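The structure appears below as structure tokens.
In this view, the complex is presented without one of its protein chains, the others remaining in place.
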Amino acid sequence: MARPRRDARRTALEHTRHQVLSHPLARGITPREVQDYLAKVPRRRFPRVAYDERGPLPCIQPRGGVPLFEAQHALTRRLSEAGADFVPLTIDSYTRHNQYDTATQLLRRSEEEGKDYLNGYPLVSHGHELSRELYTGIDKPISLRHGTPDARLLAEVALASGIAEIEGGGICYCLPYSEGFPLDRCLLYWQYVDRICALYSTEDRPIHRESFGPLSATLVPPAIAIAVQIIEALLAAEQGVVSFAVSFGQTGSLIQDVAAARVLKHLTRSYLDEFGFETTRAYLVYHQWMGQFPQQREKAAALIAGSAMISGMVGADKVVVKTVDEALGVPRPEVNAEAVDSVRYMLRIFACAAPVTSPLIDREAALIKSEVRSIIGAIFDLSGDVFWESVYRAFQMGYLDIPFSPHSDNANLLVSMRDANKSIRIVDRGHVPISDADAEQERALLASVGDRNDKTYRQLLGDINMMMV
Amino acid sequence: MARPRRDARRTALEHTRHQVLSHPLARGITPREVQDYLAKVPRRRFPRVAYDERGPLPCIQPRGGVPLFEAQHALTRRLSEAGADFVPLTIDSYTRHNQYDTATQLLRRSEEEGKDYLNGYPLVSHGHELSRELYTGIDKPISLRHGTPDARLLAEVALASGIAEIEGGGICYCLPYSEGFPLDRCLLYWQYVDRICALYSTEDRPIHRESFGPLSATLVPPAIAIAVQIIEALLAAEQGVVSFAVSFGQTGSLIQDVAAARVLKHLTRSYLDEFGFETTRAYLVYHQWMGQFPQQREKAAALIAGSAMISGMVGADKVVVKTVDEALGVPRPEVNAEAVDSVRYMLRIFACAAPVTSPLIDREAALIKSEVRSIIGAIFDLSGDVFWESVYRAFQMGYLDIPFSPHSDNANLLVSMRDANKSIRIVDRGHVPISDADAEQERALLASVGDRNDKTYRQLLGDINMMMV
Amino acid sequence: MEKVCAGRVVVGVIGDDIHVVGNRIMQLALEESGFQVFNLRTRNRPEHFCQAALEVNADAVFVSSLNGEGEYWCADFRRQFADVGLGGILLYVGGNVVVGKRAMADVVSLFTGYGFDRVYHQQPDIGVAIADLLEDLKRGKAQA
Partner (left out) sequence: MEKVCAGRVVVGVIGDDIHVVGNRIMQLALEESGFQVFNLRTRNRPEHFCQAALEVNADAVFVSSLNGEGEYWCADFRRQFADVGLGGILLYVGGNVVVGKRAMADVVSLFTGYGFDRVYHQQPDIGVAIADLLEDLKRGKAQA
């Protein structure tokens, strides 16, 4: 049985770190030089500063990463000028899998042929010296978006480039993004990332970490997503991270969105406090619909507008936006800028002073909260010397089970579906330790849609593709 | 002092009716023939049938009226195929002002030059025989949208054309739509319309009346709009109308929208019951933003999407939609069909089982309710033999005062502005009889936006053009 | 502090148009800029503008058309003013001056053809026209 503890902080990092930084693509990064560099970049590069200075509207963050430096530079300006409050740097999928050679090779080919062979910016291939220049003059946080199980070198290069927000985590960047990457190693590698973020943090310039709550973005019950978020917040706090954002993806149900936001906010704070991490600040990030997008631009635009409204209603600190081209391929800069524009417009005109509620929302929140408490409580009770080991065991036991994870360590026993309100319901909890009463309630709520026992692929596809109606 | 009474029902209608129907453009309409015709049109032409058969989503009604018969015919099919649940017939502004000759003249000119010189369909000029053909095969309600103080002939022609929903009312089609039309006459003319609607109604085919809650669509405090709606419902019920929709326009504040819908629904029912009109069914209609629209299509589309979502959240029975071309001129049929599409898409994906609330919404609803009760109570206490006379006096006294009404009988003493939540606040109640406590609360809520005493035209224009940010 | 009057302006909405919101704002805005405003409000014929301009010796006439009837009613506008000896008066028109959507350039040339000095089709900020008016009046005085 292991609970989060301040003294689980990783020690004797030096050796591994030396190894990581001696990779040729680290191009001689030294922590001292980076520390000095970070002390000089504009203060608003640090998310906590940006968050604390934000007005009543959530901050807006688009997506975007292209292979060539010039193009990424242009995209960065474009998005910043369009009014993005956070500027993204999305990494290509080779780099995500540590295949720096392939990434470099395809980068060269892209440069030569003027055609993109990568679906993101290969930060490690470009290196920190060049990449710093992406951001000269930008006084907004840059957010590293990737999906990398072993992000040690990537994070080092990112921090050295003046990027003060690192997305990811040992669970959220492993289970949805990898098939075979060993989860225990991933958790350890992310301890490394958390730790170096903590080491680079100063009182007024804390490096910010963010977790990725949408996971597989497909029929993930809120209780699972929230449990993962809280666990990653605790794991980061153990390593000394003091600025952290939990996040979740639009569920497809307004009721569940509002309920999930409420529970996520409340429980994150309460668990952090319970384990002595009162000084760790927690923020809430809302992802616009992360699942299958409609292909028609008008529908995509409507979905984006509606979900922008919800991000305001749930009281998010930041909303990560999609574009009308989501279902069609990596969006062009104009399309990205447009998305920022229309989300900001929606937030402005529908600014909503306070979160709403309803009896249905209250009931949903109570159910989710009870489920999350059961899951996290059961994980605390698992064997292990330190918390991350219990977390690792949780997957072996199927206590945490993420629908549509490609990962071979995922239990894949949990089955979920949508109810009449489009809320995601747990049809079969598998080994996820929610109470019988909660499991019963999940099934009862599902019953509202009538008999869905003849579960054909079409029904499932309908639930997955709910935004394509 | 006069309250609504069943025995205020208009008698001895025959003489006036004979006069109205002897207008050459009535083309020999006889009530008997119309009665027979109405008994034969599809039952779903009657709104009550459509409403009672609707699923969980609000019915959708686009706007649309073009001068030429062929074009209107095509528009009707187009909108119906696009999935409109109610098909509109919007009338041109000459017909609205009973200038049938000018309308006919411009209709001919439009026909000859193939260019539209009218901003709607001149129903009276076209006549009922031709206009019946607009709707052969259509089994949805047709909704007459106009803005006509004296709609007697227009309503006769509409009913004779198989149109079973007549929008308007003695207040809502006078104060916002006319400068000098005598209000007392207007109230009487609408008694005529209400009465013939009642006379044509049968048990299972009731002619439906709808009031127009947005009024001038500009900074109208919800209490004023709701009071007008309730009064018109009562006036119609007095004449025997048994199917009636109250409506309101998006206020610009989610809080106020939800609060207004709740109060409007609740009080309409309770007043109807109080005066013995238990059998009159009342429905709720939500108008998408009726004020100044953004000119950029992307913003207009976002506004339409967001407001579609709200129509679901407030539990509307019907939503009347705008188009992305609203600020640019009368929309083309394609654009109208697109609007239906995207509103339906939003309603589907954001279907919300139950109305939401929040402490702010509760407070807003309590305030609005108290104001409406004060206003209506005070009107009941005004002198007059019958209710409509008290209503007429209410405008003379400034008890009802509609901001930005062009009408010379409007007091124009009430001043309104937006607070920090964009809710419409009464800055100066003029002679509107809301209590001191409520007036005080209105001002206190406004205080949240800081000092707005230096009321320049720019500030006012900012509040009016709030969707143009 | 007494304000100097920047000029006299007749404002009003033409045709059977009852869109009065912009009209009210225009009055406020012109007054704030020091103009004396004579507001004919809604539902006016060209001759109403003529009469008013004569009566108050106006420097300029601001015609609004929101529902697009302007196209129909304004065709003869300048001539009617010339007929009563006001050929040199400044004529501005604004709002949604035609029915339906049409290219801005077409709309502008239509109304300049009708004799208007300036056309503000679908331009929400009245401030621009007021600046232009101050300019036009200065130039007019300089010429005189």
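The chains carry the letters A, B and C, assigned in the order they are written, with residues numbered from 1 in each.
Here is the rule we use: contacts are C-beta pairs under 8 Å (C-beta built on N, C-alpha and C of every residue); 3 or more make two chains touch, one makes a residue touch a chain.
All figures in this text were calculated on a predicted structure; none of them were measured in a lab.
Although one chain is omitted from the display, it touches the following shown chains in the full assembly: A.
From the options A:330, A:394, A:414 or A:445, the residue with contact to the chain not on display is A:330. Contact between chain A and the unshown chain involves residues 93-94, 96-97, 99, 106, 116-119, 176-180, 216, 218, 292, 295, 325, 327-330, 332, 404-406, 456-458, 460-461, 464-465, 468.
One rule holds for everything that comes next: only the chains that are shown with their structure count from here on.
Ranked by distance of CA centroids from chain C, the top chain is A.
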